[in-house]
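Here the complex is missing one protein chain, while the rest keep their positions.
Lettered A and B in written order, each chain numbered from 1.
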Amino acid sequence: MKNRSLSVYAFAYLAFLYVPVLVLPVFSFNDSQFIAFPLSGFTTRWYAGLAADTALQHALGNSLKVGLVTSLLSTLLGLTAAKAVIHYRLRGTGPALAFISLPLFIPDIVLGISLLLLLSAVGLPLSLAAMVMGHLLVCVPFALTVLIARFEGFDKNLEEASTDLGENGWMTFWRVTFPLMLPGIAASLLLTFVTSFDEFLVAYFLSGTEATLPIYIWGQLRFPERLPTVLALGAIILTVSVALVVLAEYVRNLGVKKVMVGA
Amino acid sequence: MVADRGRNSHEGYVLLAPTLAVMGLALAAPLLLMAITSLKTQNGLGFADGWTLAQYGEVLGRASYRALFLRSVLISATVTLVTVGLAYPMAYFVAFHTRHKFIWLVALTIPFWTSYLLRVFAWKIILGFNGVINSGLMKLHLIDQPLSFLLYNPFAVVVTLAHAWAAFAILPIYLSLEKIDRSLLEAASDLGDSAVRRFLRITLPLSMPGVIGAAILIFVPTTGDFVTPELVGGTKGTMIANLIEVQFNAAGNWPLGAALSLVSMAMVAVIAGLFVASARAATKAAR
Partner (left out) sequence: MSFLVITHVRKSFGGAPVVDNVSLQVPRGEFFALLGPSGCGKTTLLRMIAGFETPDSGTIAIDGETMNAVPPHQRPTNMVFQSYAIFPHLNVFDNIAYGLRKLRLPKDSLRAKVEAMLATVRLEGLGGRAADQLSGGQRQRVALARALVRAPKILLLDEPLGALDKRLREAMQLELRAIQRKVGITFVLVTHDQEEALSLSDRVAVMEGGKILQVASPRQLYERPVSRAVADFIGEINFFHATVREITAETATVNAGVLGVFALPAANLAPGIKAGDHILLAIRPEHVRFSAQGVAGEILTSTFLGERSHFHVRIPGRTKPVAVSGHAPPAGAAHLVFPPENLIGLPSNR
């Protein structure tokens, strides 16, 4: 039955997706500087090497800073724009949304370069702030998409009901709008953080002296002896990400099974 | 019930303003600047006075540049086709043939939680002379010499990019398949369609918006990627983005880089536009 072959295909596809990913942990424990078969034995020295690599840690810190600021700002901008567009009947909604989503349809390299030109024309230095600006371009459309989808499923009567029951504008937002938007806000924060954290093309042109993690990795790819350490880092990032997703899912399900209060 | 927000619409504009302003500043102004820069010539560390179309003449005049544009478009188009084609059955499986949709979606997205650069590098390891495939095939005595056609050519670029953009194909296609009202499928069966006919006449057309969206989402950015061509493309697999990147680093010819960027952006936009228009027309005609 078609069902069978489709299932086989699905698992094969999944394997195709994971094989390159599994290269990372495999060679991060490989006791050889050369990333090639055959394998040479087990070691954890590359992981130990991470602790000593201050440049890497610095780049990691930069990535976290840029990622955090980008995710907060792009979610905030996406939130205000989404609310404006859904709750108010404004003229020019279509063109405005299209304009905000434009970066999705422009290659990142063009975005990075054009910002570089802007900064150089205005005389501003390249820096982490410049990178945040570039990342905003890339991330705001994602935030907007997630948040608009969330707002669209929102019953407008709920805010009116809250007002009707005696709460003023601020309290209504705090007690009704915000809690219901929270999953969307969390999803947006997560999506934009991950996008920024891994973003290379735009950051490459705007980095100046401060490197983010992807830029650091790019630099390392030319030095074969540094590679296993880099792979060790990649394996750690992967593990942390998976753990985060599992944790987030666990927490989400906790909320759903909330035991009765006040019964 | 339409609640008129006419009175409050200025609040709405106030809410929308910051986002529009930021995007305008970071997008419109820079692009304008890029257009301006493309009309200048490099003069040492700055630009010479005066305006010129010389850069565009160079971009469109050189045969090697034209060939590069063509190759980039072909590679991106192939990547788009392969990625979307491989992703569609996967998305279909998750939408229709499993109860554990969330788990599958998570499992499908986890690989993309690793660094993109490392994933490209991983393909280098897999496809390389001493890489996973060659070592494995040699160990199994299926070949005596390592295969050299796996790496440093367009083939490697296509495989790597198809892997890298898989999630961007799966998710939009999955969402549009998920949206299809199941009772439509039941109606089709009730009216005599076999499973295959039903797929062709109902499921596929209704999922087209997702497919088209995925195609655009993949085609456009891949034309601007220089990482993959540089790492696994070799000399035969370079793309236009590599040339652009060089202008802003080693060669230091910003005006030429700007002109190359704008031309490639325009070309990609036109192709994408034609694709969407023809896809829509084809979907309509097929009714």
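Simple rule for what comes next: contacts are C-beta pairs under 8 Å (C-beta built on N, C-alpha and C of every residue); 3 or more make two chains touch, one makes a residue touch a chain.
From a predicted model like this one, the values you see are computed outputs, not experimental measurements.
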| item | value |
| --- | --- |
| Residue in contact with the excluded chain [from A:38, A:95, A:123 or A:166] | A:166 |
| Identified contact with the non-displayed chain, of A:35, A:176, A:191 or A:232 | A:176 |
| Contacts of chain A with the absent chain, listed as residue ranges | 155, 157-158, 160-168, 171-172, 175-176, 179-180, 258-263 |
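The rule we apply is simple: only the chains that are shown with their structure count from here on.
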| item | value |
| --- | --- |
| Residues on chain B engaged by chain A in the complex (per definition of touch) | 3-6, 8-9, 11-16, 18-20, 22-24, 26-27, 29-31, 33-34, 37, 86, 89-90, 92-94, 97, 102, 104, 106-108, 110-111, 113-119, 121-123, 125-126, 128, 130-132, 135-136, 163, 166, 195, 216-217, 220-221, 223-227, 231, 241, 244-245, 248, 254, 257-258, 261, 264-265, 268-269, 272 |
| Residues of chain A defined as touching chain B within the complex | 2-3, 6-7, 9-10, 13-14, 16-21, 23-24, 27, 35-38, 77-78, 80-81, 83-85, 87-90, 96, 99-100, 102-111, 113-118, 121, 133-134, 136-137, 140, 144, 156, 194, 198, 200-201, 205, 213-214, 217-218, 221, 227, 230-231, 234, 237-238, 241-242, 245, 249 |
